[in-house]
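The complex appears here without one of its protein chains, the remainder shown in place.
For reference, chains read A and B in written order, and residue numbers begin at 1 within each chain.
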Amino acid sequence: MSKKGAFGALSPQELKKAKIAYLCVLPALLVLVLVRAYPIIVVFLKSFTNWDGLFANDFVGLDNYKLLFGSGMFWNLFRNNMYLLLSVPLQVIIGLIVAVLLYEHVPGWKAFRAIYYVPQIISLVILGYLFKTMFGLEGPLNQVLRSAGLENLAVDWLLNRETALPVMVFCVTWYSIGWQTIVILGGMSSIDTSVFEAARLDGANFWQRTFKIVLPMIVSIITYCVVMAVIWTFTSLFPLIYSMTDGGPGFETMTLDYFIYNKAFQRGNQLGYACSASVVLLIIVLIITAIEMRISDAAEEKWG
Amino acid sequence: MQEKSLGYRIGRVLIFLVLFILAVSFVYPILFMFINSLKTLKEYYYSPFTLPDLSNLQWSNFGNMISQFKILGLLKNSFIVSFFTVVGLIGLGTLASYAFAKIKFPGSRGLYLAFLVTLFVPAQVTMIPMYINFAKIGLVNNWLGVVIANWAMFLPETIMLMTANFKGIPDEIIEAATIDGCGFFGRLWNVVIPMGWPAISLTIIFFFINSWNDLFTPMIMLKSMDKRTVMVALNSLVGQFTGNPPYQFAGLVLAALPALLVYIFLQKSIVNGMSMGAIK
Partner (left out) sequence: MKKVLSIVLAVAMVLGLCLVGTGCAKKEEEKKLTIWINGNDSYIAPAEQEKSQDQWYISQAIKRFEEANPGVKVELIVQADTEAAHQQFKADALANTAPDIANLWTGQNIYALEDVLLDITSMVPQSDKDNISGWDAVTSPKTGAILGYPTADNQVCYFLYNRQIINDCGLDFDNNPPKTTEEFDAAMQIIKDKGYQPLAQDEGFPWFGCYIGAYWWVSCSTYPTIISDCEGTTKFVDDEGLKKAYSYYKSTFDNGYLNADALTCADSFNKFCQGKVAMMPQESSVVQDAEAALGAENVGLLMPPDLPGSVITGKTIGGPGQCFVISKQTKNPELALKFVQFMDSKDEMLNFLKVQPKVPTRKDITAADLGYAAGSNQAKLVEMSANTIYWVDNSLYPSVSGDFYALLPSVLAGKMTVEEFAAQLDTDVANAK
């Protein structure tokens, strides 16, 4: 639709409203364009060059993309990303359960609520280091397994993709439960408590209260949780991977976003290549989010 | 109210137990750091998972953090960065989210999506072009540079959170405020902020703590020793095989306290958000 057409259809009052809306959005838009959008365009353009961070800047066409897809590297990285996405349903469901349990206001629930967020306050680098120790060959977990006679299960967890990725899914889930709980609880707080109390007095049991009152009212917040968890899993696991496995051994546990860092910062000179990986990452996350939004729109239509 | 069925009581006990076990697992890391911050280096190497020697607690790790490492000055730097990050986010975020949630205007959905798109690019990628731009206009080695970079990083998420929340504010209340003679900012102040308080306090919690713990941006943007944030300074304490982890843990415990305090003070208001302001 052309701009003129869009504005032409507006009444003077609506036009005034629209002006106010644009003024509201403008400051945020400026910040984002200058600090994020412009660099993204740069990244897109550089993805077709052999940029080394300095002056080497020749157009190389699709070479970077060919290398990424042709070497099999992309599928290796993408598979790891998809595997880590398994933590999203886990963390949202567990977060939801914990939030619902907290909403029951058992004694000490306020303290619990405070404690659940503690992992988020500690740097992921430290947590990654702790996890690494926990799941080490001689770590506490294996010591417990050995003393329980499960010698065979006491493996070097982070050595192979098959065991390292589930461990990482566990860690990410554990780390994120607090965040999910707080956000969902925040969403639940906008439920009118009188409705809830009335239902409770009417003898609605726990399950009825949860499924009939609570859940339908927080569909939008759950959508938000899922979307954020997906994006976060794709773009922000850096410090955890950094301190747990460094993407290794080899490229066993490397993800797309970590690969970007690896190529751009870890003594790599292949910034052009890193840019092409970023463009691919951007497209993937956009597609996944678009699908997700479709589903959540449908869900909101049904229950919201 | 007093007469509760046995099933109800058992249910409550079970819920309590589940929550309690979870809590223990969540509190462990901070306990680990605290316990180890009281050990000597040798003790830590030998047994990182046991209690420290109670007769020889290394409180000096904390003392040195304050007197030698001057961690209080570093905490101040972190506070400046995190505080202005959050203030800007609330200002910019509330305005934009209000428009997206409550005003129908052409291009609204497109703009909203454009905002969200910027979420998907890892900070590492855009850092170099951004850095060069910032250096040219004097924002490098300047707290404001980190603050603006943080705004850009956190705004999409803030707007997403606030828009979702503001949508839940009934139009009637806003209209009522208009009829009561509230102007645009009056409506924001008297209706949107109080009613959107759960989202706003979440914003404060999340992004205060995020910018407090962030390493990447401040590490690259802040250069002078007297401008570094606490996480950057603590990070420089570790080498590959060297360094003194107990000492660093003492610093990390001290550095975690302000974030923890912000959280503890504000988390109440998420849940109490509705009990204040317009609805009463």
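The working rule: contacts are C-beta pairs under 8 Å (C-beta built on N, C-alpha and C of every residue); 3 or more make two chains touch, one makes a residue touch a chain.
The structure displayed is predicted, hence computed values, not measured ones.
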Seminar exercise, completed: Among listed residues B:L75, B:L161, B:V232 or B:V262, the absent chain is touched only by B:V232
For this session: Can you work out which residue in A:L62, A:L137, A:L150 or A:I287 touches the chain that's missing from view?
Result: A:L137
Exercise. Please identify, in ascending order, the residues of chain B that touch the omitted chain?
Worked result: 42, 45-46, 64, 67-70, 80, 83-84, 87, 91, 127-128, 131-132, 134-136, 138-140, 142-144, 147, 189, 193-194, 197, 219-220, 223-225, 232, 235-244, 247, 269, 276-277
Seminar exercise, completed: Even though one chain is not shown, chain A touches it at residues 52-55, 67, 71, 129, 132-133, 136-138, 156-160, 245-252, 262-270
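In this text, only the chains that are shown with their structure count from here on.
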Seminar exercise, completed: Between chain A and chain B, the Cα-mean centres are separated in Å by 16
Exercise. For chain A, which residues count as touching chain B in their complex?
Worked result: 1, 3, 6-7, 10, 14, 17-18, 20-22, 24-25, 27-29, 31-32, 34-40, 42-43, 53, 98, 101-102, 104, 106-127, 130, 133, 140, 174, 177-179, 182-183, 185-187, 189-190, 192-193, 206, 220-221, 223-224, 227-228, 231, 234-236, 238-239, 257, 260-261, 264-265, 271, 274-275, 278, 281-282, 285-286, 289
Exercise. Hey, which residues of chain B end up touching chain A in the complex?
Worked result: 11-12, 15-16, 18-20, 22-23, 25-27, 29-30, 32-33, 48-49, 91-93, 95-96, 98-100, 103-108, 111, 114-122, 124-130, 133, 148-149, 151-153, 155-157, 159-161, 164-165, 167-168, 184, 198-199, 201-202, 205-206, 209, 213, 215-216, 231, 235, 252, 256, 259-260, 263-264, 267-268, 270-274
